[in-house]
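Of the protein chains in this complex, one is absent; all others appear in place.
Note that the chains are named A, B and C in the order they appear, and that numbering of residues resets to 1 at the start of each chain.
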Amino acid sequence: MDLTNSPADEAFRAEARAWLDAHVPAEPLPSLETEEGFAAHRAWEAELAADRWSVVSWPEEFGGRGADVFRWLVFEEEYYAAGAPGRVGQNGISLLAPTLFEHGTEEQRARVLPSMATGETVWAQAWSEPEAGSDLASLTSRAVRTDGGWLLSGQKTWSSRAAFADRAFGLFRSEPGTPRPHQGLTYLMFDLHAPGVTVRPIGRLDGKPAFAELFLDEVLVPDEDVIGEPGQGWRIAMSTTAEERGLTLRSPGRFLAAADRLAALWREGGEDPFTRDRVADALIGARAYQLFTYAAASRSAAGERLGPESSLNKVFWSEYDIALHETALDLLGEEGESADTGWSESYVFSLAGPVYAGTNEIQRDIIAERLLGLPRGRR
Amino acid sequence: MDLTNSPADEAFRAEARAWLDAHVPAEPLPSLETEEGFAAHRAWEAELAADRWSVVSWPEEFGGRGADVFRWLVFEEEYYAAGAPGRVGQNGISLLAPTLFEHGTEEQRARVLPSMATGETVWAQAWSEPEAGSDLASLTSRAVRTDGGWLLSGQKTWSSRAAFADRAFGLFRSEPGTPRPHQGLTYLMFDLHAPGVTVRPIGRLDGKPAFAELFLDEVLVPDEDVIGEPGQGWRIAMSTTAEERGLTLRSPGRFLAAADRLAALWREGGEDPFTRDRVADALIGARAYQLFTYAAASRSAAGERLGPESSLNKVFWSEYDIALHETALDLLGEEGESADTGWSESYVFSLAGPVYAGTNEIQRDIIAERLLGLPRGRR
Amino acid sequence: MRFLLDTEQRAFAGSLDAMLTAADTPSVVRDWSRGDHAKGRALWSRVAGAGVFALAVPEEYEGVGRLPLDLAVAFVELGRHAVPGPLVETVTAAALLSELGDPAPAKRLLPALASGESMATVARRGSYALDGDAVAVRLSLTDGEVRLSPGHGPVRASLDPARRRTHLHPGGELLATAPPFATALLWARLATAAQALGVGLALLDRTVAYVRQRTQFGVPIGSFQAVKHRLADAKVALEFARPLVLGAAATLDPADVAAAKVTACEAAYTTARTALQLHGAIGYTAEYDLSLWLTKARALRTAWGTPGECRAVVVSG
Partner (left out) sequence: MRFLLDTEQRAFAGSLDAMLTAADTPSVVRDWSRGDHAKGRALWSRVAGAGVFALAVPEEYEGVGRLPLDLAVAFVELGRHAVPGPLVETVTAAALLSELGDPAPAKRLLPALASGESMATVARRGSYALDGDAVAVRLSLTDGEVRLSPGHGPVRASLDPARRRTHLHPGGELLATAPPFATALLWARLATAAQALGVGLALLDRTVAYVRQRTQFGVPIGSFQAVKHRLADAKVALEFARPLVLGAAATLDPADVAAAKVTACEAAYTTARTALQLHGAIGYTAEYDLSLWLTKARALRTAWGTPGECRAVVVSG
């Protein structure tokens, strides 16, 4: 047991902190869910990438620093403590890139990753469909074989970032009529500006187009944009979504910084006793999540594969995040109703947590059945 | 809409208050779940009955005052506000008596009710069996026809008051092999001291024998102790349990008094700000429960039959009661661990609330299916 | 004792409900949120025509007398249909004007509020006045006086886009000194509580309807026990908030009113969280009508008294 970082990791921390001190914009960027803010965040990705801070956990050849998970956690702590901007490249960096590292070809990595690292290409995810929410295997969008590639048709929805992004990735049904619904799916990347793609932005609760519907009408995708074997998309995607729910979707640094901001707000407001316990719980929860993550990372570093325990993680952070923001709004009193406080947008964002990346109902079923061994089958 | 009591009801209130002022013991009686306390509470029932305060809602001929439900609510408010003892006769008065008024014979009422009103006979309930908890219809204890009566055999459990009570009532399977499990049950009364009855007291979490197991071995019960038609016990019992979950199981007066005591404790302790909101919620919840009950009583007085909405009531008071007691224990700090504070026994009692009289899981199913119209069948 | 709405009150609620159902309130709300008040004013006239605002105005000022219970009944329906505009504020202004020492301002301003000819807003100095940009009567309060504010500042966006809050310009005509703020606050909180209850009831109804028809894994999601129990909890919360709201209207006791305010608002917000969770992503979009109620449930929690302020009244009551 060793709960301290190595001197090398602390040196890395110091380097990151110094860089962030010098570069983090003094004023928050406009919301990344607006056209103007999207562009500003894309520029910020380029600024990060120029000094190799955009994808620290990637190999150096693709613009990273080969940071292991502990060093990545250190980076995230510093990043959020510095109040640095949200990451517009998050979908690509944390969902698509791990898949490419595990299932992609050399050629795909060389072609896709560098522009992802610089923010030149921003990726949207295209998992969901109108009738397939929690029941992801029931996808109906099609990939039909054509000369040298595939023709994509159908409808995707809740495609985050897609209103302003460049490319997207998702699953398509390439073999209709398979015995089980999660067979015969293929994992593809496609251009959001390709002929046949219509992007309809969807406003989030606060009206900002944080996601979009995608209407696909015989969109031609070359074979080089298939990831892994055709028909094996489900298995490939599952390794990505396990990752999504696991270590890298919500870094502890994010919540540590948010809890510190909350405690500062509470102190500035005169340490309202009626809210003290909730502020304490926010601080405790951030620490618990940090330590839980260290433990998971340690197991991962020791060669264990993280399985259904990522469902514990998902339930915890998503409900924690809402509770923290509700406490902040309550501390603001009547002002908390406003749409433009320093907490408003992240409050709205937090509300989606228990729904996306697998609803918390599904996660609790997984915890009960796979971690506790309760009988399956009835819900 | 009229939220005030009539002058006659207020006169009744004044009379009750005056009597209680003069008679409520200065010191709390010993716990009614002990032999000594049981006897003391039985004597208190006699004292109540002597001035016709033990069963105010019964007709005068049986020792009551013919109080309607509003006047009963007034009595309960005064009773608990005065800090009067718990009611050892509660099982008989609120569960068996309503059944006798609705389904019993003249002869049964004349024989059973007067001694119930004075506490001379204290009744235990005998619903549950080891394998039939929430699934009450799966009862297996038998009533076998014999000359002039029935022979009861089998095992009952969670029989509250049975450790020290005189008689009991419950359902027995008189027709084995009916197509549906809730058919063929008969509602019977029996003597806990009859040959063939073995009473094994069961200690509650705090060790007090608040209930018992009953082992029945060919216990002879005469026909006069069958309530209603043989084989119709389920229907008859259901009208009783609907009542149990409904208006009369937990009177608002009980919670109003408890909330006032809690607020007094909070004030005496210096109005600890960290607990203020929970104390406020206890006061609010008692008021909400009172008003909800007034509304239900008003509908009942207007001729409506109260149906599944009693499940709302059950969920509310049972969870309210625990929250109130947890707040009280928290206000006591380290002292709250003690088994002999003024809150300890009622805390332990409150813990049973979400389990008995139909678990809250069952109640929520009922609310969802019967009040909200959600599909049945999956749980 | 008869703690039940009478037949007329139920009929009143029913007719408001029918009128508002036919009025396509979601499109009214969306226009209002953009600052286009035309449809909202038309709807306002119909609400006033049904007699809602007159319920807060004494007969001598062309109201029907102050009937808080009927008003609460009406505000449940207004909340249920997410009607936009300074509903609570108009009622609050009426309560305030009715009890000034000098009857002149009431005589001048109240008839138009009762008839729906004008809307009012009201705010304490430093607080926001709802829809200051839409109203003719802007009451600006300090501890010692109430004035007719000469104008308003820019709209400050709320999490509920239909709530367009502005600061009121200081100065303006002095209407009275020592305004009866406590009375006004009672009416404001009561109306907000009733409105929030209506919002919560609508959220529950819409969610129940949704989970009955939305299928996943081959069955309606309303058949999952986790879904059922969350909705059951929302139902319990709302059904115990309801008597508090009606009881507060009957007594106008400050502790009762504060209890109703905090409880109805918390029940509505709890139901909003449940509604959002059970709708999934569709519920998280601005274009789906559910959002009109979701965002209002949040905003009403702190309007006219935060949960903490209300609980403070309860424990001191």
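FYI, a contact is a pair of C-beta atoms (placed from the backbone, for glycine too) under 8 Å apart; a residue touches a chain by one contact, two chains touch by 3 or more.
Values in this document were obtained by computation on a predicted structure and should not be read as measured data.
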Result, missing-chain neighbours among shown chains, is A, B, C
Using the document's definition of touch, tell me which of B:207, B:307 or B:373 contacts the absent chain. B:207
The listed residue (A:263, A:306 or A:323) that touches the chain absent from the view is A:263
The one of B:31, B:128 or B:327 in touch with the missing chain is B:128
Which subunit B residues touch the hidden chain? 128, 133-135, 157-158, 202-207, 211, 274, 330, 333-334, 336-340, 344, 347-348, 351-352, 354-356, 359-361, 364, 378-379
Residues of subunit C in contact with the chain not shown: 224-226, 229
Write the list of subunit A residues that the hidden chain touches. 1-6, 9, 70, 263, 266, 271, 276-277, 279-281, 283-285, 287-289, 291-292, 294-295, 297-299, 301-302, 309, 312, 315-316, 361, 363-365, 367-369, 371-379
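Note that only the chains that are shown with their structure count from here on.
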How far is the middle of subunit A from the middle of subunit C, if each middle is the mean of its Cα atoms, in Å? 38
Distance between subunit A and subunit B based on Cα centroids, please, to the nearest Å. 53
When the centre of a chain is set as the mean of its C-alpha atoms, what distance in Å lies between subunit B and subunit C? 40
Of all residues in subunit B, the ones touching two or more other chains: 276-277, 378-379
Junction residues of subunit C, two or more chains touched: 223-225, 227, 307-308
